[in-house]
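One protein chain omitted, others in place.
The block that comes next holds subunit A.
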Amino acid sequence: MALSDDLRDLYQQVILDHSRSPRNHGQLHGEGCVHVHGDNPTCGDEIDVWVKFAADGGVEDIKFEGQGCAISQASASMMTVKMKGTDAEKLKGLIQDFRATVTGEGTVKDEDTLGELALLEGVQKFPQRVKCATLAWRAVEQAMQQKGEGS
């Protein structure tokens, strides 16, 4: 029996691969590291993100741990790959572009930087999954805010 195109778009091989074998899995400790816990209480999705910010506000290193659906975990894994080594300006643009990709609202300004994260576009057809796809991203935004408050 054929699986629907929408479902195949949502769960592309790259996404399933990241959810099964998450990259940058683990914790970060030490000076300049910010830790944020995020969750979707109604789903049971949980995420812990550790960010080591560079002096310019970019991301020097980032790791995460979590449990939840394939979309939330794959999005977190793909996010860390993309964010590692990103400068402050690109970081903000990336977050905006990712949000536009999964919600379908607004336009993507820098497709090159977005790269394979564009594969999460399939989430658009499943509006109730947007909060899964953005869970780790919201945690990073909170980490950026905490870092700002600390400095």
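Of note:
In the analysis below, a contact is a pair of C-beta atoms (placed from the backbone, for glycine too) under 8 Å apart; a residue touches a chain by one contact, two chains touch by 3 or more; residues count from 1.
Here is the rule we use: contacts and distances are computed from a predicted model.
The complex includes a chain that is not drawn, and of the options "Predicted Zn-dependent peptidase", "Carbohydrate ABC transporter permease", "Penicillin-binding protein 1B" or "Cysteine desulfurase" the UniProt name matching it is "Cysteine desulfurase". Summary of contacts with the chain left out: across A:I71, A:L91 or A:L114, the touching residue is A:I71. Against the chain not displayed here, subunit A makes contact via residues 1, 3-4, 6-7, 10-11, 16, 41-46, 67-71, 126, 129, 132.
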